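All protein chains but one are shown in place.
We call the chains A and B, going by the order they appear; numbering starts again at 1 in every chain.
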Amino acid sequence: MGLRVALTGNHAVAYAVKLADPDVIAAYPITPQTSIVEKLAELIDKGELRARMIRVESEHSALAACFGAAVAGARTFTATSSQGLLYMHEFVHWVSRARIPVVMAIVSRTINTPWNIWPDHSDFVDQRDAGWVMSYAMDSQEAFDLTLQAFKVSEDPSVYLPVMVGLEGFIIGHTAMPVEIPDENIVKEWLGERRQPYVIDGSEPLGLGGLTFPEDTEDMFYHIQEAMNNAKNVIKKVDEEYGKLFGRKYGGLVSCYNCIDAKYIAISMGAWSGDLVEAVDKLREEGYPVGALRIRYYRPFPAEDIWEIVRNAKGIVVFDRAISFGAWGQIYTDLVAGFSLYTNKLPQMANIVAGIAGVNVISEDFYGILKSFIDKSESGTLERNYFAWIKVRR
Amino acid sequence: MLYEIIFLGRGGQGGVTASNILVQAAIYENKYGQGFPFFGAERRGAPVAAYARISDKPILRHGMFNEADILVILDDSLIKLGIVKKYTVRDNGTLIINTPEKTIPRDQVSTRGKVNVYAVNATMIARELGLIVAGWPLVNTPMLGALSAATRLVSLENIEKATLYYFGSKLGAKNVEAIKRAYMETMYLSEV
Partner (left out) sequence: MVKVVKPPRNDKLPLTRPVIGVAGKTGLWRNMKPLVNNVKCTRCYQCEIYCPVNAINVEPETGAMINYDYCKGCGLCMDVCPSGAITMIPETGE
């Protein structure tokens, strides 16, 4: 059993990065991410982390610097949120399409205008098309574990895609919770040395990203899609290995609570999944056959894994902490699209968008929403699937 | 068991540090905890809350709250300003105040059911031990001693151990003295 310490989500990520022993860290501060990079700078200053830190002038440069160093063979890391992530958006695509492993932490914060520092998932899900493997934590321990596993997943030759690890700003990022830090020698041996598909280090002349005709380019992007599919197995394998070595296994791309005999299932991602489980417990005590399914990896989207669990459910409520303006919650959209590949008959479904821009949603709110859905479904008054943006106010 | 605790003080008095040390102490007792600041901007001197949750099971809920099982007042000037009554103490809860007074104005405190009130003059203890930083007496750690004395939520020993872990042995030792004194001097005032 490793050392157990009270760490905020941000510091947990920093300590995981320390154990991964990166060569280069380039970052720019932004609330609520800053304490990750501050802690890393402190560790470098104390001599506990040998990485070279590049203090760049913007997030766009941060990811560009990480990318350049990574192409030259360095294991790199950066962290950002919200506007910073949007500022580096061009490079988010650049890195994945170059098939270069990089790890980035996203401490979720909503997107401006107006100025708002509080959490929702909009900055994170906004990157879903870029080709990064994307995971989301529910507490400090998982933020630590996912960050460490991100290096292993991204540097796997059958994946070779960058990985972003998400956690909510303040709710997880600034909240101190018990974290067990594993032995660094075992971690070092498990992670091994960095692997990547090519290195530009001056030993031979190489051009990266030159003008490429349509057919070749399409081949490259097709291979990214295949790598994403491989990533599902790699993620499960890494989860198993980690469980054996360090005692914590999460169950792969999704995590199931009381789902086995559940007639109704609530799906969510992130910290509020805990509040959702409290609501599920209360409903179960009252005889409602309901379970909670938590999405840990958002890309590659685990449609088959989820379908396997929910296929016999009568009703599903999908909670989204983000909105695609003009359409629906992003998780709901991906989920229904995924389900449509497995069935012609969907169960009764509802998409609930809530908690946007940091509005606090607690277990009592989940309880009310789920109870209402189940009561209506059981009494046959739920005519069709529906979308609702519920503004929780106290 | 799940306890929700609020540390009410002024920015810079170390409420967040107190909540973090409390979580570390809980870890030593194989419990679970959450410690966090007010989610947002804070200013030195402005009234502000820090939060903690302690449980014997993994804690599922998140986020700020304004009803607590234990309310710790680091700065008693907040009472007459009406800040304290914005936070409610639950039935069977505990109110612990850093004050030299022996009574509290009942209308400045919000409670549900029966609440036990304790007090200790942590400010005087900090001053006497020379625990002063930038002109402010360090009352956060002694108030953790008071919390342990009043509620037995975590043991005095583990509060001290967590404080030494957090501050290191040199600075921690002074804090531990203050914690011990506050633990001994915390007095039950009344039930409200």
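Quick note on the criterion: contacts are C-beta pairs under 8 Å (C-beta built on N, C-alpha and C of every residue); 3 or more make two chains touch, one makes a residue touch a chain.
None of these values were measured; they are calculated from a predicted model.
One chain is not depicted; across the entire complex it touches A.
When the omitted chain is restored, the residue from A:Arg50, A:Arg195, A:Lys249 or A:Arg311 that touches it is A:Arg195. For the options A:Ala12, A:Ala27, A:Leu63 or A:Ala98, the residue in contact with the chain missing from this view is A:Ala98. Contact with the chain not shown here comes from a single listed residue; of A:Leu3, A:Leu206, A:Ala337 or A:Ala388, that residue is A:Leu206. One chain is missing from the display, and on chain A it is touched by residues 73-75, 97-99, 157-158, 160, 193-199, 204-210, 212, 216, 219-220, 223, 226-227.
As a convention for this text, only the chains that are shown with their structure count from here on.
Those residues of chain A that touch chain B in the shared complex are 4-6, 8, 117-118, 139, 170-172, 174-178, 271-272, 274-275, 277-278, 358, 360, 362-363. Residues 19-20, 23-24, 26-27, 32-37, 39-40, 58-64 of chain B are the ones that touch chain A when the two sit in their complex.
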